[in-house]
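Attaching a single structure in structure tokens format; questions to follow.
As you look at this complex, bear in mind that one protein chain is not there, while each of the others sits in place.
Our next item is subunit A:
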Amino acid sequence: MGVRSRPYGLAAMAEIELRHIEKSYGETAVVKGVSLSIRDGEFLTLVGPSGCGKSTLLRIIAGLEEQDDGEVMVDGRCVNDKRPKERDVAMVFQSYALYPHLNVFDNLALPLRTRRLSFAQRLPFVGRALPGRGGIEKTIRAEVEQAASMLDIAHLLHRKPGQLSGGQRQRVALGRAMVRHPAVFLMDEPLSNLDAKLRVQMRAEIIALHRRLGVTFVYVTHDQAEAMTMSDRVAVMTAGELLQVGQPEQLYRDPQDLRVAEMIGSPKINVVSCDHWISLGASLPPGVDGNTTHLAFRPEAVGIAAPGDRRLNGVVASVENLGADIFLNVALADGCGTVVVRTHPDGSRSEPGRPVGLQIDPACLLQFDSAGMRQRQAEQVGAAG
């Protein structure tokens, strides 16, 4: 990737490294030994189900919450005892957290004022009259206007947040974060309050913003589609643990953990336990060893075939036609679950109720043990044999 240019302002480098971060509230452990390194200029997404500790981790990076154990390093220096203000990070909050009593201009100007004006100049009433304040205010105004025009909110500067639409508030929140050129952007589900259409549009705008600013983005979401489409790398969390970090394709094709496989990809990956496999009378694929308890395969790794002796058989339960693809839900016999199969619209058509056999590409079969860990050794043997 090389060094990215940073045309908008001059932000510092920021490589973030988390080392064994632990955090609990009372008795409940919320973050359990998370280690993660985030490269300078990278767009990294933290994805995981609700309540898994994503926001908590983000707040620990920002310094808003103190971890019980572990270190937060920025550019190789430990920032544990630095206050949020000194960490050069900006955050966009889930609820936007705009100041309702200030207009958009003052919302954007506040972070600049607190940094540039001296203590005396910031004092209520007297500060306004002190020398030097006028000049600083002028440059602040110019910068706020520049950021506002970048985000297309220049015409809203005199409004209060209460008079803005959800999408406009979202932009103001972004503006307040970028106006001071932080080295790191932290975003906590910034799109979760928007409707579906606006969400897709803002997704594109945030990606464009990341390109333009070239600084490190840490983005939190529980929407795997957002994570897959926006990020350089994705970190998957559940219940306070980091399961896997990698590029979106890598997580999709090569998950290390059953929970990652299940979380990434839509429709969900198919999982059939070995017991079911055997009880249904199908022969296990070659190379499945004794540790493997679950076999998983993506909808596109399955084909429809005639029902046969040594394969999984089932009955088409429902058909979802999305235009470009058709997904068949195939119910396995004896209540052993359903399998989603992706078929092409120009292939043979299937009606609900039709018995079918499933033809699974053995190279795309993922094996997991009883703890949900990937069984790689066994797969390689299987693929070779």
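Here are a few things to note about the model shown:
Just so we're on the same page, a contact is a pair of C-beta atoms (placed from the backbone, for glycine too) under 8 Å apart; a residue touches a chain by one contact, two chains touch by 3 or more; residues count from 1.
The rule we apply is simple: contacts and distances are computed from a predicted model.
Between the names "L-lactate dehydrogenase complex protein LldF", "Sugar ABC transporter permease", "(2Fe-2S)-binding protein" or "Tryptophan synthase beta chain", the one given in UniProt for the chain missing from this structure view is "Sugar ABC transporter permease".
From the options A:Ala29, A:Leu64 or A:Ala225, the residue with contact to the chain not on display is A:Leu64. Of the options A:Ser37, A:Thr114 or A:Ser149, the residue whose C-beta touches the omitted chain is A:Thr114.
Checked against the hidden chain, the listed residues A:Gly76, A:Pro124 or A:Gly290 yield one contact partner: A:Pro124. The hidden chain makes contact, of the residues A:Leu44, A:Met91, A:Val104 or A:Met228, with A:Met91. In the full complex, subunit A touches the omitted chain through residues 59, 62, 64, 83-85, 89-91, 93-95, 97-101, 110-111, 114-115, 122, 124, 160-162, 176.
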